[in-house]
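The complex appears here minus one protein chain, its other protein chains still in place.
Moving on to chain A:
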Amino acid sequence: MGHIVMNHLEKSFGSVQALRPSSLSIAKGSFTTLLGPSGCGKTTLLRMLAGLETPDGGEIHVNGECYYSKVKHVNKPAHQRKFGMVFQDFALWPHMTVFENVAFGLRAAGMKAGLQEAVLDALATVRLEGMEKRYPHQLSGGQQQRVAFARAIVMKPQLVLFDEPLSALDALLRDEMRAELLHLVKEAGVTALYVTHDQTEAMSMSDEVVVLQGGEILQQGTPEQIYSAPEHPFVARFIGKSNWLMKDKWMLRPEHVRFREADAEDHRFEAKVRHASYMGDRYEVELEMQENLGIWTAYSPSRLLVGDKVQVYASPEHVHEVVS
């Protein structure tokens, strides 16, 4: 098995229900992302798993061992769960060197022999050799990020939690670190649970994406499934752009809107060009659809003039029915 299983986990803060009873399981060695807008309950779920927040009900099992159960009165404290975690803003201890930051967990566990090698190993993994005597404020944002990752993996944890780890970096560095982080996770061979509100991060890094909204899990699946076969109108709208043939029911992605007929079976629509923006490799076109279909997005290889009347086509197989 090697699973992390959460059953009917729930949590309220005062009168606000942060997470409705939700169940989720994570396969060993997988990279799973919790994706949703702020306030959707994804961070609450992560913190409950880490033991930083006590759930109101439900169960958490790790490798068959019970970590939390309301019914059985089990609640393993955070420091005994043996997870790694990369915090938002990194949460590096400012009064400790890079070495001591990484060594913290090992020292807390009373490890003495091999401590030096373990720490240097972890630092080598994140390519920070020779930096161990520095203090966090002497490092760049990207380096701090890597220290935070080294700290998370040095204990060889069964699960590493990522709490929006890239949100503290500027846009350029974020793109760079995204690829690097994924590479490091795969290299270290750990199971990862990643929280973000950024769909690009979720789609590009994950094996599994879990979309949350309003304290509820809407859909779990591979990035491809989430994109091409959303099971909820919110998922369809939140990830990528969506054109609706019927509100909340029949959905078509922009790249499947064609300006030329390919087949007699094709659906045909009348539209007026509202706006066209040049994206470099193509034009992104905003279309005002006839028959009350609202606004669509489509991609065109050539410039279209605002106000032009156009016909667009779509194959029936690309029209997705949103049903859960």
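Rule of thumb we're sticking to: a residue touches a chain if its C-beta (ideal position, glycine included) is under 8 Å from a C-beta of that chain, and two chains touch if they have at least 3 such contacts; residues count from 1.
The working rule: contacts and distances are computed from a predicted model.
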{"item": "\"Electron transfer flavoprotein alpha subunit\", \"Iron(III) transport system permease protein\", \"Glutamyl-tRNA(Gln) amidotransferase subunit A\" or \"ABC-type quaternary amine transporter\" - which is the UniProt name of the missing chain", "value": "\"Iron(III) transport system permease protein\""}
{"item": "Hidden-chain contact residue, picked from the options A:91, A:293 or A:310", "value": "A:91"}
{"item": "Omitted-chain contact residue, chosen from A:52, A:66, A:304 or A:319", "value": "A:52"}
{"item": "Candidate in contact with the missing chain, chosen from A:75, A:167, A:222 or A:315", "value": "A:75"}
{"item": "Given A:6, A:62 or A:155, the one touching the chain that is not displayed", "value": "A:155"}
{"item": "Absent chain, residues of chain A that touch it", "value": "50-52, 54, 73, 75-85, 87-89, 91, 93-95, 104-105, 107-109, 151, 155, 161"}
